[in-house]
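Structure, as structure tokens:
Heads up, one of the protein chains got dropped from this complex, but the rest are sitting where they should.
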Amino acid sequence: MNLLELGAAALAAAVREGEVSARQAVEAYIQQVQASEPTVGAYLRLDEAGAREQAERIDQASWEERRRWPLAGVPVAVKDNIVMEGMETTAGSKILSGWVPPYSATVVERLVAAGAIILGKTNLDEFAMGSSTEFSAYHPTYNPWDPGRVPGGSSGGSAAAVAAGSALVALGSDTGGSIRQPAAYCGVVGLKPTYGRVSRYGLIAFASSLDQIGPLARTVEDAALLLEVLAGVDAKDATSVDEPVPPYRQHLDQPLPGLRIGVPAEYFGEGIDPVVQRTVEAALQRLAAGGAQLVPISLPHTPYAIATYYLIAPAEASSNLARYDGIRFGLRQPASDLTQLYESTRAAGFGVEVKRRILLGTHVLSAGYYDAYYLRAEKVRTLIRQDFEQAFAHVDVVATPTTPDLPFPLGSRSDDPLRMYLSDVCTVTSNLAGLPAISVPCGWAEGLPVGLQLIGPAFSEDLLLRAARMVEAVTERPRWPWQREEA
Amino acid sequence: MAAKAVGYDVIIGLEVHVELKTRTKLFCGCENRFGAPPNSLTCPVCLGLPGVLPVLNQEAVAKAARAGLALGCTVREISKFDRKQYFYPDLPKGYQISQYDQPLCEHGQLAIYDGRGNYVKTVRIRRIHLEEDAGKLNHLGQRLSDAAGSLVDLNRAGVPLIEIVSEPDLSSGEEARWYLNALRTVLSYLDISDLRMEEGSMRCDANVSLRPHGWAGSLGDLPRVEIKNLNSLRNVERAIDYEVERQATRLAQGLKIELETRGFDDVSGRTYSQRSKEEAHDYRYFPEPDLPPLRLEAAQIAAWAKALPPLPDRVREELKAAGLEAKDAEILVQDPSAVAYFRAAWEAYGKAVPVANWMLSDLARLLNAAKRGYGDAPVPPAELAALLTQIDRGVLSGRMAKEVLEAMFERGESAEAAIRRLGVSQISDEGRIRQEVEAVIGEHAKVVEDFRAGKEKALAFLVGQVMKRTRGQANPEVVNRLLRELLSEPVRPSGS
Partner (left out) sequence: MGFTVRDVRHVARLARLAVSEKEAERLVSDLNAVLTYAEQLNALTTDSVLPTFHGLGRAMPLREDAVHPSFSPERALSQAPQVKDAMFVVPRILEGDGEGGAEE
């Protein structure tokens, strides 16, 4: 049996029953990491020793203990903007080079408590600001389906690791599409939960009112299993919400007869690559053939979403990134006075995209501009939210392409920030509205994956996962890149 | 005396920061304690490490709301937190979590009194908001400007503060002092803060401007000077008086007043410029996304209001109604532990005025000397009452009672035990005193004659002799009365 072939639920069951040791699983994945990393570059840091240690702990545990671990022996990759005590965490930035956090994120604690094995930390655009992982201060990550193309971003490392078989599942974070867009580009499943569904404690903040941690996985089932472990209220995060966590995985194959799928006109047509549109539409037709109802709808404020997002997110980011000052942790440049310390440390530590957003955000919050930019954007956010409220009066979920295009070649957009921003057009609305959204592969075009996005009402992850499972069931997937390499 | 500015009204508003006495900090579980070793009360949250989030302390909310209610404010059912952004090494996150446009409490008022307890005016409170304190900087070297650097201690970072902002209703340094005093008194009744200005648990900034008589514009258009970090009531008054004079002098010379922030130099008694308008802040306030709006139930706010203790204004009226003089009432009102002591002693003894008199004279003197307060007085209120009862019963003279009180204070004895140990109980038994009086009359025939001839002074000598024979224990009233009685009788042959 090739251990890489097992899904998370199957692997965990095998480890629990002692049919497979956690150590065997870890070794199989470490081997795959070593094979794929030279061409993919998904990881910033591997923790082989830590992974082996945790595997030993699992294998030595009694059956009584092991049976309580839903992720027993499951190798997980964690985006490097999620902190883990004792392991260097950089958020892809030079300003945090060498920083060893003295505490762990709530999601990391939950993973470890569920028996998961953390393999290492994955690459990302610096502070999660980007859509290609090209803005990592360390190295780029390459799309496992085509190394000339980007894996998407900012959770590009996590998505690429799952697609490359160098992790079974992974954690990403999503502020404007940073889980779903790389999931689409890498042909994996990515879920951004409802705002407040998963604790943000220990997630290095980009834009606090938009950020959510979520799972990336090969299958909807694995994503459901991982979300079950991650979700739930956390006393350390005042924005996490005390809503019951349903057994997502158990519900997965419950049918959704007559599911009403809203198809918003604004997400199809202009600005969407015809190849992507055709692939998504074909998938929707297959769902309709299976009994789903396709309902044409309108989300009229969608055209304003990018502008809204690129005022709010940088504003919050400019504030969240003020703590990188060279005093308590991280990079510090030599300086003879305090202002110089701040200015030179931050100039040396932040990359160009982060600087752009800090300055943009500072500007929109500064005296005389707050009302015209920041406040206005927060009002338009209300309008975008209301669009969805109205839509969900008539439909169960909303379906759109996850991205307007196929994965693009490295270097083709990094010099044009506005163009890069516009590629977030399909994903930012659900962050602005706080709604859950999932990207699931719905077909392959030109050998590259295409993602279909499903957006649901707040706390409808259960429904979204079931609907995504339906998409998965009607989608033919080629062999994974790691299966091809093996062949 | 208060500075004068001829042709102008003096307009003063105060911003007072008060550290709340909670067990933990505002947004994390680190202990809120003064004087711990540097950086020993920190965690990821108050260090501002990447990834952390604030969680609001409910006790801080309750204490802030109670402060608002005690100052007559409306407590908002919905308030929100905002980030106030600036870079400084004592501010780990690069922003302070504060409240900007929806503070917890609004629209209150505070009556102020002069040192003799006379009502002066009622000052409006604009708002009270909850925010986190910054850490502490220790400068290497004498002054900030020539320091080689500074050391940052974050124990205080995140300690809960309330900021109480008055309307500009004050018009002199003296009034500002009275206001602060009244504020401190009210807050001391709530036991929500240590209120120690010298330790920084209460801090004051003063805004001072001069308004020309007949000024038609808004107050906001007047050039306003903010004096930062005044650390004692006396310095608040000094700094304001100096500033009023400085501004008046400049205006008299035809110079303008710059909108600026000034510091106060304790030694020279002068204010000095710290930051001019050109360096004005742009704090870039915006709603704190990590904290949803704070919602309080109306019933909760009502319950807090109901549970407030009797506050100074009410206590002051009560004391005056009990017969205390305004001045005495004022002294007691200033100190909630004195009021508690007074109430207990008054209840045990039954009369208010003697209790106040003894508290404010002899007991106060003993407490001062021992550097103690009424809260930990070695003589409990019930024992002061017992002592006063013994005076009423004639067991003790006033002079004896002082002696007994001192003994009680020093040894922590009950009144009864001290009287017994000292053997100072007064002789009021008339038969016994009559014997002594007769003996004295017999021994001092010459003086008796003088008295009978109209020399009133002679009586004092005779009283003194009786007291001497009784070692001071005879009740002087009885001695006096009996002497007069016996001396007014006809002379009888001795031995009859």
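Order of writing sets the labels: A and B. Residues in every chain begin at 1.
As a working rule, contacts are C-beta pairs under 8 Å (C-beta built on N, C-alpha and C of every residue); 3 or more make two chains touch, one makes a residue touch a chain.
Quick caveat, the model's predicted, so the values are computed rather than measured.
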Candidate in contact with the missing chain, chosen from A:A113, A:L359 or A:A473: A:L359
Sole contact to the chain not displayed, among B:N57, B:N235 or B:Q426: B:N57
Listed residues A:Y29, A:Y248, A:Y267 or A:Y310, member touching the removed chain: A:Y310
Interface with the undisplayed chain - residues on subunit B: 22-24, 28-31, 37-44, 47, 55-61, 80, 85-89, 91, 137-139, 144-145, 147-154, 274-275, 278-284, 286-287, 289, 291-295
For subunit A, the residues touching the chain missing from this view: 99-100, 102, 194-196, 208-210, 235, 238-239, 241-242, 301, 303-304, 306-308, 310-311, 318, 322, 325-332, 335-344, 346-347, 350, 352, 355-356, 358-360, 362-363, 366, 373, 375-383, 385, 417-418, 421, 432, 434, 458
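Just so it is clear, only the chains that are shown with their structure count from here on.
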Inter-centroid spacing, subunit B versus subunit A (mean Cα positions, whole Å): 58
Subunit B partner contacts - residues on subunit A that touch it in the complex: 81-83, 89, 91, 96, 99, 101-103, 105, 200-205, 207-209, 235-239, 315-316, 318-319, 322-325, 327-329, 338, 342, 362, 365-367, 370, 374
Parts of subunit B lying in touch with subunit A, wherever the complex brings them together: 44, 47-56, 83, 85, 87, 89, 92-95, 152, 282, 284, 286, 289-292
